[in-house]
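Structure below; questions to follow.
With one protein chain removed, the remaining protein chains of the complex are shown where they sit.
And then chain A:
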Amino acid sequence: MAGSIIFIVGFITAGVAAAGYMLSPKGPNQVLYRTMILMTLACMYLMWAITYLAQLHPLIMPRRSDLKPEHFQQHSMDG
């Protein structure tokens, strides 16, 4: 199932986050580093996952009326 990649990436992100948590330099700013690493990874992962999930089982197909047939001889695409 194509959706399983969301969990795989999720586990990878969690691993990176754990590594960042462990490796963040000691000192007065450690809490800041940890919070930043965790939140950044969480936000970035979530946004990617939501975007991926939203396109996993599309409900509508893109439609265009301005395409020229001669451009699609080799099944090439144009956005």
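Operating definition for what follows: contacts are C-beta pairs under 8 Å (C-beta built on N, C-alpha and C of every residue); 3 or more make two chains touch, one makes a residue touch a chain; residues count from 1.
By definition in this document, contacts and distances are computed from a predicted model.
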| item | value |
| --- | --- |
| Name per UniProt, for the chain absent here [options: "DASH complex subunit ASK1", "V-type proton ATPase subunit a", "Exosome complex exonuclease RRP44" or "Nitrogen permease regulator 2"] | "V-type proton ATPase subunit a" |
| Candidate in contact with the missing chain, chosen from A:I8, A:M22 or A:M61 | A:M61 |
| Residues of chain A in contact with the chain not shown | 2-3, 28-29, 31-32, 35-36, 39-40, 43-44, 46-48, 50-69, 71-72, 75, 77-79 |
